[in-house]
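A single protein chain has been omitted from the complex, and every remaining protein chain is retained in its original position.
The block that comes next holds chain A.
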Amino acid sequence: MQFMLLFSRQGKLRLQKWYVPLSDKERKKISRDLVQTILARKPKMCSFLEWRDLKIVYKRYASLYFCCAVEDQDNELITLEIIHRYVELLDKYFGSVCELDIIFNFEKAYFILDEFLLGGEAQETSKKNVLKAIEQADLLQEAIEQADLLQEVRLLTDP
């Protein structure tokens, strides 16, 4: 997979993940073009389209479009399946995920994606394992934050 984009019906980018090294300028151009192309398509149209030398696989979940670009030899159906799996993961993690969850916790959405895909390849196909890894990392983060807080409080009270 070359990259993944999440954008709203209004064309606002909500998440982007690039697995190929591209300059910011190129990235911007690609995402702008793609968002326009996909939003112009009617709901009953096919989920796959050929775009430049890539295959674009997209699917709309509520107000969000999930869009992936894969290479020519890659399989569209399994890409669709990857998108679906990612949505399932988000849904499990946030509990009935909505667009706002992803906007306000966009770093979490990235963390989940990074546990699921790595370098554009599926890394872990088990939903359970992905979520377990995220939970563990979150716990670790909380523990550190609490320790920091305690340290600050100690410093304040005991100079």
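Following the convention adopted for this analysis, a contact is a pair of C-beta atoms (placed from the backbone, for glycine too) under 8 Å apart; a residue touches a chain by one contact, two chains touch by 3 or more; residues count from 1.
Methods note: contacts and distances are computed from a predicted model.
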Identity of the absent chain, which is to be given by its UniProt protein name, from "Serine/threonine-protein phosphatase 2A 55 kDa regulatory subunit B", "Cytoplasmic tRNA 2-thiolation protein 1", "Carbonic anhydrase" or "AP-3 complex subunit delta-1": "AP-3 complex subunit delta-1"
Residues in chain A touching the chain absent from view: 13-19, 21-24, 28, 73, 75, 77-78, 80-81, 84, 103-104, 106-107, 110-111, 114-115, 118-119, 121-126, 129, 133, 136-137, 140-141, 144-145, 148, 152, 155-156, 159
